[in-house]
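One structure is given below, represented as structure tokens, and several questions about it will come after.
The complex appears here minus one protein chain, its other protein chains still in place.
Coming up: subunit A.
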Amino acid sequence: MENADKKPKKGFSRRKFLAISGSGVAGTLALLYFGRGAIRRKISDFTSEMDIPADVSDFDHKLWFEVNADNTITLKSPKAEMGQGIFTGFAMLAAEELDVAVEKIKVVHANSLNGLLSNTGGSNSTSSFYVSIREVAATLRETLKLQASKLWNIPVASISTKDGMLTAGDKQLSYADLAKQITKWETTETPALRPSSQFKYVGKQQKRIDLPDKVLGKPIYGIDVTLPDMVYGAMLYSPYVKGTLKSADTSGAKNTAGVLKIVEETNWIGVVATSRYAAQTAVEKIKAEWDYNPNVSTKDLEKLITVGNGKEVNIQNDGDTDSVPDEVLTGEFRTPIGFHGNLEPSIVVADYKDNKITLYASFQNPAYLQTSVAEALDLKTEDVAIMPTYMGGGFGRKAFKSNAVEAAKLSKAVGKPVHLLATRQQEFQNGYVRPNTHHVLKGKVGKDGKILAFVHHLATGPMIFNSVPAIAETILGADFIVAGHGARCPYHVTNIKTTVWHNNLPFETSIWRGVGMFANTFAIESFMDELAHKAGVNPLKLRIDHCNDTPQLVRRKKLLEIIGEKSGWHLPKSEGIGRGLAVCDDRKTVSAAVVEVKIVDGAIKIVKVTQAIDAGKIINPDGIKQQVEGATMMAISATLYEQGTVENGQFVQTNFHNYQVVRLSDTPEIEVILHEGSEVPSGVGEPPLSPIAPAIANAIFDLTGKRLRSLPLQLAFQAASNL
């Protein structure tokens, strides 16, 4: 087991993701030296866990904490709260070392003027700060003790801390009263951390500190930001994929009451007005013509994203898959384009004054906002202030491509703060999507029940290339890091081959909760089920039998045993019920699900989901359960219903009437089982999403004998039923 209290290593292994994101010259030189194939396989080896390290390195306690006059402590979180419960987790961790109750820690978003900002995503909020946040808290505690020792003129060792009070004999002072007297903070060395055996809060159920505001409807989101003199923007973008503005008549818009300004750029038109209604009404009066390719359609995109088309990059080549005897089983899978459907659309309030700008944004990636706006408005990055807010959902949509540049330009044009909210249609048509995928799997199980060979060809659009320097596409050849996340054979098999086929799609594709793990787990875990049935082996046993003694496979095996027992896998099923199993290993977390389905009026109905998760050290048990339930529901939605399509050069989906998502009526019974298989915490937000799709497909096979190999399953099931 890993040592939980050890400082994260700053060497290559911890920095691997960043190192590759920023690779330029070094990557090119390495390519020349090792050759492309070998270096790409090496990069794939290093990045397959996607255990992303923290992207801040300054641990000065003043950037993290403030001691308030009422003896509460403000924690300025570098991570944004987007529903994952990170404010509560951070407060619990800080409380362990600060000697104050969790309730006495007020967590707020840090901003670029008073603290540190980090990218929120990749399920790493807890894992990447698990040690650091306690270290900073411990340093603050020891610093307070040091200052008290000087004030009282006694040794530090004679001072103790409890419930926000410093005590030495009959002397007592609150943190707040001491802090008031400190004019110059003299910071101590970082002390040793308390061992996890002394934890008071970690591991115990904690009510989320952000929920009272959310239940009262308090104004905490980006959309709620209000500034004096604020006006409203509305945008016209191309309704076509990669459409360019040919001509526009804005005369009707100009004459609309309340309109203050119309800003025309190469590819968009923005209107600023005194009310949102006036701005939107004016935009609707603009007569625009667009240049676009009317021939882009889903059918062509499926051809483009097909194994055998595009650039081929082999990322795993163990043993000799070609020497495997005949009668190999082949399975072909597809997943569609996915939209995020974050309920709060893209929103930025921009306030431009005197060659400086402040951006209030509900966004996962503050560094992207800062650099993109600085570049677009020709400002210094330090003159772009970022004020993060609570997010009304992110799911990867608020990581890149925001409307901040537009908001910034509109604010500059009118000299007032501008509130710019995307419409739902723009959120569908002008953002980015999860790329569609195609998978070809080949495998064979020997007479002894051992898998002799496992081959996975993945064809996918990229998820990472819109966020890294263009050279990365040349160096990597295909996005096997993010879109290819989870494409490698996770089991212990001697002969393995994994290949990623790359083509760019004619619109922006990027990350979506779980990134490549979602599509790849659907293909791999469905195919494991096919192999098991073909060989006449119980699907649970086939998986367990291919876990060896590497740490992650030991954890996988353990979790499979747990889910087998707790889900009733070995017990007889009720009439009309099908049962399916799947598992994934994502960001060092193992998640396994057993799903029970039935058919009601010709449609798939999920009856029960049992999901076991080993996310290592448990911080807030109920917080993990929330994430597992949520990921399960989002995955049911993406598995049964969600599908983006393109016809005549535009996304067909414009709102929730033609992009079906789950409702309360789709809710199954969900049971979550927590298992602590490591002393360090790992990701929770994404891992439990990915086993759901294959578990449902496997359950349908169990019930009906129909093997569904394309998402969304409701459509695939209807198609299979009509055969």
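A few notes on this one:
Please note the rule applied: a contact is a pair of C-beta atoms (placed from the backbone, for glycine too) under 8 Å apart; a residue touches a chain by one contact, two chains touch by 3 or more; residues count from 1.
Just so it is clear, contacts and distances are computed from a predicted model.
Of the names listed as "ABC transporter substrate-binding protein", "Isoquinoline 1-oxidoreductase alpha subunit", "Response regulator receiver domain-containing protein" or "NifU-like protein", the one that matches the UniProt record for the absent chain is "Isoquinoline 1-oxidoreductase alpha subunit". From the options A:175, A:390, A:527 or A:717, the residue with contact to the unseen chain in the full assembly is A:390.
The residue touching the chain not shown here, chosen from A:160, A:181, A:226 or A:718, is A:226.
One of A:116, A:374, A:515 or A:662 touches the chain omitted from the figure, and that residue is A:662.
Across A:157, A:216 or A:571, the residue that sits in touch with the chain not pictured is A:216.
Contact between subunit A and the absent chain runs through residues 82-85, 207-208, 210-219, 221, 223-224, 226, 232, 257, 275-278, 281, 340-345, 390-395, 421, 423-424, 622, 626-627, 629-634, 637, 655-657, 661-667, 669-670.
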